[in-house]
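Here you go, one structure.
Every protein chain except one is present and positioned as in the full complex.
Entry: subunit A
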Amino acid sequence: MKRTANQWIHGGPIATALLLLVLAGHVRVAGADDDRFTASNEKWRAECGSCHVAYPPQLLAEESWQKLMSGLDKHFGTDASLDAVAAVEIGAFLTENAARGKRAWRAGSALRITETAWFRKEHRKVSAATWKNSKVKSPANCSACHTGAERGDYSEHSVSVPR
């Protein structure tokens, strides 16, 4: 039997199911609630949040957090070493709440959040001029655009790009 183009596009039930899965996945990734991170820990907020926004644990995979926490004395060019008690508590919080499932897959093994596939995709429309803006300067400076970053709110509703 010869199939028409239309039949190929819409396919059979299997293709429809696949298409729905892809769409569902897309909606889940882009959904506003998935970009609001509520898990919190006092030590994590105080220690990780003293030099930059305390990045939510969900932004990196478990193994990446483990590697980061074992090299804090050389943390992207600065010494961010912690006392042992704080390191253990923060390490546990980060790995317990690390990226899971699709987000983990898209985070890959990157140690820098800006090098993960999801970060690049989500920020692909940000212009070079915006990154260089004096109010932004560094991609580590989440709060420059994500006005709710300090509360873990990275949803599109709370984005305000400075001009």
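Going forward, a contact is a pair of C-beta atoms (placed from the backbone, for glycine too) under 8 Å apart; a residue touches a chain by one contact, two chains touch by 3 or more; residues count from 1.
Methods note: contacts and distances are computed from a predicted model.
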item	value
Chain excluded from display, named as in UniProt, from "Sugar ABC transporter ATP-binding protein", "Response regulator", "Sarcosine oxidase subunit alpha family protein" or "Cytochrome c domain-containing protein"	"Cytochrome c domain-containing protein"
Listed residues A:T38, A:S70, A:S109 or A:S138, member touching the removed chain	A:S138
Absent-chain contact - pick from A:V53, A:L94 or A:A107	A:V53
Where the unshown chain meets subunit A, residue by residue	51-53, 73, 76-81, 83, 136-138, 140-141, 144
